[in-house]
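As you look at this complex, bear in mind that one protein chain is not there, while each of the others sits in place.
Letters A and B mark the chains in the order given here, with residues in each chain numbered from 1 onward.
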Amino acid sequence: MPAESDPAVLQISELDVYYGTRRHRRQALDGVSLQVSRGETVGLIGETGSGKSTLARAVLGLVPAAAGQIRIDGEQVTSYSHQRWRTLRRRGVIQYVFQDPLRSLDPDVTIEDSLVEPLLIHGVGRSEALSRVGPLLQRVHLDTDLLARLPGELSGGQRQRIAVARALVTEPQLIILDEPVSALDSANRVEVLEILKELRTAGVALVFISHDLGSVAGVADRVAVMYQGRLVETGPTRQLITAPQHVYTRLLIGSAQTLRSAAADRAERKALRAALQDA
Amino acid sequence: MTAPSALEVPQRTPVPDAAPDQVVLAVRDVRIHDHVSDREIVHGISFELTPGKVVGIVGESGSGKTLTCRATLGILPEHFTVSGGSIDIVGRDIAELSPAQWTELRGSTISAVFQDPASYLNPSIRVGAQIAEVIRVKTGATRRHARHRALELLAAVQLRNPALVYEQFTFELSGGMLQRVLIAAAIAVDPTLLIADEATTALDVTVQAEILDLLADLQERTGLALLVVSHDLAVVAQLCDEVLVMHEGQVVEQGRTAEVLHHPQHDYTRMLIAEHEQYGLERYLDSEPTEQVGLSRAG
Partner (left out) sequence: MVRRVFALRTGKLAVGILVFIAMLAILGPILAPHDPLGTTSGTLAGPSGAHWLGSDYLGRDVFSRLLAGSRASVVGSVEVALVALVVGVIPGLLSVYLGRVFEWVSLRLADTLIALPFLVFAVAVTALLGNGISQAMFVVGVLVSPLFFRVSRAATLSVARSQYVESALISGASVGWIVRRHAWVKVLPAIAVALAQTMGVGFIVVSSLSFLGIGVQPPAPTWGGLLASDLNYLHFQPYAPVAPAVVIMATVWGCNLLADAIRDVSGENGRALENSRKARSNRRAALPRLVESSR
């Protein structure tokens, strides 16, 4: 892990986020603090509505923070205006990969045009942008003959790798991936996870969001577990899995579909669910 | 899902006790043809289900596992046909069933739950009423009796407050609760066979485990025959006695769960197992004895 003096690429402290207006106001995040160091891979785990996606959206400036701070690459962005956000985004320090690449890639735009779009927005010339596409595809293990095609003509796994390539095009320091392998079948899952591992080796920090601890266990250095808008447990992956503290984390691990679990777990899960209800 | 029809002849008491070796579903060398691309999509699949048995089909999207399910239910999408082999449900060849016979069979003998529960329920009718409707149409029960039975079913699928859920609409329920409601509707008239096609795929892991536990409970309690379809080998391994691994329309591996997990023959199966070993929780859980692999519930 980097030295203390090296500022974290992402630092979130005591973040509160609310949705809705006065009467229907609902707290989505409650005092969340999380730090992502350079080159670190953090798994962010939680169920639907736990606030994990809201956290990502807050970091991208898509939802406003009610309290607390977000620092990106040392910059305090919590009260940025639209204009300043746009400038920051164009620098491409943080990129985002959606769960469903079929919807996050414009169906009427060729793969090549989709890939260079962030660069063109940034103001890079078209020919220069195109010259960067080749090496990019190599990084996600794809051939250049896909470039002229439309997203609909690719398989799900190929599309997700294109989405990762698109996120890489601006040489970001941090990529947030929202359920990047949930919609994929095994072969493609392995392929995408393999690419993520290579990215980590290359020094890109990753925040890997998922509801399934199993899918991040193979790549994450550290895991943060969210439950009902709060960060309930954080720790190194192995420690968190082998010695979970919070009831929800224990249920999460007990529920993960593995090739090992047996019928006896059923009673244990029932007990954990009851404990979580009472908590 | 159960397709209630006004033409339905009210009849059927709960299924008579089947002899343990009575075959509920027999799929023999079924082939499925797509007329749009003019290709065969499923190149022959065979398996048998007896009461209380759980069979799983694993495969990626496009491997033909869902088409096989749909063929079994007689609801293949447009332009797809069964081009070879036969499917028998409780000894009747489905190719010879009339639409009226199909209606009678669905719900009362064979039933199914799918991936996206919300799209199988009417958003403007209370969910309890929808289950009660199935019961009334299928058994000719009175309103009050159907309501009573629906409440029982909602309790049977372990919903915490059946009376409350009965009065709720789909948008008020979470994905896991909706899937329970659908399971309740699917088992409303005590079918002998339940097909779960990616029934837990869209759910959170914790909820997914809850639904799988529920299916296992139901199967143990009622002797339901289960056909579980998933892209995840682990889901199938948790529940099934027998596993079929499908790849590009071909059954590449078929056998008892423990056998398939321990001695995979085909590269594709090995890859499925390796994915879990390398990237899943398994590598942190290796303190557990590996003998526990698979469930030996068949005995």
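Observations on the model:
Definition applied: contacts are C-beta pairs under 8 Å (C-beta built on N, C-alpha and C of every residue); 3 or more make two chains touch, one makes a residue touch a chain.
Given the structure is predicted, the values throughout are model-derived calculations rather than measurements.
Contact with the chain that does not appear here is found for just one residue of A:Asp106, A:Glu198 or A:Glu268, A:Asp106.
For the options A:Asp16, A:Asp73 or A:Glu117, the residue in contact with the chain missing from this view is A:Glu117.
Along chain B, the points of touch with the absent chain fall at residues 35-38, 78-79. Remark: the residues of chain A touching the chain excluded from display are 60, 62, 86-92, 95-96, 98, 100, 103-106, 108-109, 114, 117-118, 121-122, 166, 170.
The rule is simple: only the chains that are shown with their structure count from here on.
Here the CA centre of chain A is 33 Å from the CA centre of chain B.
For chain A in complex with chain B, the touching residues are 47-48, 156, 185-190, 193, 211-215, 217-219, 237-238, 241-242, 251-263, 266, 269-270, 273. Touching chain A in their complex are the following residues of chain B: 60-61, 174-175, 204-210, 212-213, 216-217, 231-235, 237-238, 261, 271-285, 287-288, 290, 292-293, 295, 297.
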